[in-house]
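All protein chains but one are shown at their positions in the complex.
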Amino acid sequence: MSIVLGRNQYGKAENHVVRIYRDSARHEIRDITVSSALRGDFTDAHITGDQARVLPTDTQKNTVYAYAKKVGVEQIEPYALALGRHFVDDTAPVEGARIEVDEHAWERISVGGEPHDHSFVRKGQEIRNTVVTIDGKGDNQSAWVVSGLRELVVLKSTGSEFAGFLTDGYTTLQETRDRVMATTLSVRWRYTTTDVDWGKAYAGIRRILVEQFASVHSLALQQTLFEMGKGVLEARDDVAEVQLSAPNIHHFAYDLERFGLENNNEVFHADDRPYGLIQATVQRDDAPAAGRAGETSWSS
Amino acid sequence: MSIVLGRNQYGKAENHVVRIYRDSARHEIRDITVSSALRGDFTDAHITGDQARVLPTDTQKNTVYAYAKKVGVEQIEPYALALGRHFVDDTAPVEGARIEVDEHAWERISVGGEPHDHSFVRKGQEIRNTVVTIDGKGDNQSAWVVSGLRELVVLKSTGSEFAGFLTDGYTTLQETRDRVMATTLSVRWRYTTTDVDWGKAYAGIRRILVEQFASVHSLALQQTLFEMGKGVLEARDDVAEVQLSAPNIHHFAYDLERFGLENNNEVFHADDRPYGLIQATVQRDDAPAAGRAGETSWSS
Amino acid sequence: MSIVLGRNQYGKAENHVVRIYRDSARHEIRDITVSSALRGDFTDAHITGDQARVLPTDTQKNTVYAYAKKVGVEQIEPYALALGRHFVDDTAPVEGARIEVDEHAWERISVGGEPHDHSFVRKGQEIRNTVVTIDGKGDNQSAWVVSGLRELVVLKSTGSEFAGFLTDGYTTLQETRDRVMATTLSVRWRYTTTDVDWGKAYAGIRRILVEQFASVHSLALQQTLFEMGKGVLEARDDVAEVQLSAPNIHHFAYDLERFGLENNNEVFHADDRPYGLIQATVQRDDAPAAGRAGETSWSS
Partner (left out) sequence: MSIVLGRNQYGKAENHVVRIYRDSARHEIRDITVSSALRGDFTDAHITGDQARVLPTDTQKNTVYAYAKKVGVEQIEPYALALGRHFVDDTAPVEGARIEVDEHAWERISVGGEPHDHSFVRKGQEIRNTVVTIDGKGDNQSAWVVSGLRELVVLKSTGSEFAGFLTDGYTTLQETRDRVMATTLSVRWRYTTTDVDWGKAYAGIRRILVEQFASVHSLALQQTLFEMGKGVLEARDDVAEVQLSAPNIHHFAYDLERFGLENNNEVFHADDRPYGLIQATVQRDDAPAAGRAGETSWSS
């Protein structure tokens, strides 16, 4: 028996890059947070402390900012692909890379009804995300793109039931035919190609997710999530699987009868913790293997 | 010399109330967090532990939820006024109340281009807020409303300078004629009346704040804040003062020349800490006294 | 009527300074977060944008770090006093300063039972804090020190009651003679002098606070807070007042009888929100005026 180094990676996390496009008076803005991680045979760095094969995380940081100029960040996926490929292709000991990018959206401030040229307000709502995984050198190189969103908070005030469930000696929950359903969505979808109209794909998938949430009469959050994932897969041939993780943010109708007031699902206490947590993957039965992109998952 | 009880208050903080209006198939939603605090002579409770004059915080919680039905929360200011007046008017030992309400905005999900009847997405962006202070009983009662917003993140990619400043032996900053200016606005404004079209007032003031931020060519964040407050006061006779607190979120142009790349204010590192913090009050010179509402301030 | 500039201040917030004392092989560490704010007549900066009287926040940052070397940070109060006085005394337009310092404590790692010379672990628990207010120039200068702590989480599993309280139509709470009482303490105390053995004072006051929390049989959190403040004032002539802010973190006994299990105050659900919030000041009846230090308060 001996003690050995197992899986490892290292990089620079959460580089907060703001990129302004100012080729005309009408500026554009991209606001991203970038995390790089490099993989390869770094045994010496760990065991003897020899750093000869280690490209510093400080260098990775410089590269993250430099690539925001060199290749730009109009869309986060091609930026992440270029960055990941650079690290693997141009650094001899690096055999793989994982690049994660969060994007915060902004919109133009309106002044007198006209969108302003160079003033913006943070849009709030969800964070767009991508994780690009590059594995291998030259002809053996694979690239996966898993994109997604998180912190998209949705609620429906009716059209949600929960009944007919399994019971045991610890069950006290009553069935309900009408409840508030609310969640903060985290969704990732894995593309089968790197040839995608990224911005359009994101907008389309986001639209399907919220439309399905709104439209499906829900018998359980599980069912709603499945229909959301299914809607995405039906619309896009280039998506192999959709992972959804959704806390069930409980809204408890407040007992107002004690005070002589009716509460017909009008006044709720929105509780913080504990919360239900429903996690599901919806996939094609002939989906290609996820490879190391499979590590990017809600199930940790 | 003796040891005495000084200023004190107690209440129930951060009741998370969600109110659904469902009188028709087209539901409305209000999502608020309510904190109550009661004032009066609670000396016995502190010194001997006698609770005979203390209305429990649990009772305050019940009342917060009951009033969401009884008076409703279409606008947060009249709801907070009703709640505060109830505590003071209907509870013998209570001589004053402070009710603070945060509101998170939601918007309808669009399905096929049509706003959905009962499905919503959290709007993100700023939190609307009000602090209502009730002081005194009967004819001696005063009521103040200080409303505001926070977490409104704005940025302009040009139109901001900083030059001609005072220097000393610790000064290393270079002057700049073109920088990114970004901040997360916290603003409170004090009304001089409780007879206001609250929703319209809020929308109008928010619009002025962001329009001024966008339109003013900035020589310093101080100047921008002053113009924002001035714009509000010029537009509304019923506002006595505007308090603004604004972190200067520093965007440092990344040095890319080291890598043979030009960076003409295109690539920035957005830093977290430290940050500048600019706080200013803009007021009428004949503004009525703030009374105990003056305690609701950025300057703590 | 005209629109004028009211109260204002500006500075650099949350400078995270780590100071290592390495005069011998046995290093010492101080880990502080420093926020500066300057006051004076900055009307021009706000109204015309003229920065001639404005010492940049960047300069303040440089000074914060320089003073960590120049005067050191063995204790946070004299460091903050020196920094505040420097800004007011050495900068012509500056008439007042507010310096706030948070300190995170570390302790030595033990190796084989011996405290290590230069390796430390963050202690967790409370953050020590001071706010120094300097007001005026030369002979008219006043200096106040308000020190304190926050995020000190304490709990007693018995020895706490709540009964005999006022009731109204919204009261549903049952009386209890035995409950869990838990809180996260925020305490500030105002010294009447700047001639204090700061470290010893802090340790002594902290000890009194937690001992009183433990020892007082509590009839209400109000009573416990009063006894804590009173204990401090009795022990220290140089403290004029103690401000305490304490959330009542509710621990609800979980109903286990439904499952045939007894729950004699053994199993609790610790709830997040809402929470009671009790705020009290305990003071000497002959305490000197707080001046502008009175703005440093829990009551915002």
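Order as written gives the chain letters A, B and C; numbering starts at 1 within each chain.
In this section, contacts are C-beta pairs under 8 Å (C-beta built on N, C-alpha and C of every residue); 3 or more make two chains touch, one makes a residue touch a chain.
What you see is a predicted model; the values in this text were computed from it and never measured.
Contact with the chain that does not appear here is found for just one residue of C:V17, C:I99, C:V187 or C:M228, C:V17. From the options C:D31, C:E161 or C:E227, the residue with contact to the unseen chain in the full assembly is C:D31. Considering the whole complex, the residue from A:S2, A:S24 or A:N140 that touches the absent chain is A:S2. The set of chain C residues touching the chain not shown comprises 15-22, 27, 29, 31, 62, 65-66, 68-70, 106, 109-112, 116, 118-125, 152-159, 180, 210-211, 213-215, 251, 254, 256, 258-259, 261-272. Seen across the whole complex, the unshown chain contacts chain B at 169-170, 172, 258-259, 272-273. Residues of chain A that touch the chain left out of view are 1-16, 35, 37, 42, 45-59, 61-63, 66, 90-91, 93, 162-168, 170-173, 218-220, 222-223, 225-226, 229-230, 233-234, 241, 247-248, 273-286, 295-300.
The working rule: only the chains that are shown with their structure count from here on.
Common neighbours of chain B and chain C (chains touching each): A. Put simply, chain A has to spin 180° for its C-alpha atoms to lie on chain C, with the angle rounded to a multiple of 5. Interface of chain A with chain B: the two copies contact each other largely through the same residue positions, with over half of all numbers used appearing on both sides. Separation between the centroids of chain B and chain C, computed from CA atoms only, is 23 Å. Spacing of chain A relative to chain C, judged by their CA centroids, is 38 angstrom.
Counting partner chains per residue, chain B has residues 15-16, 62, 66 touching two or more of them.
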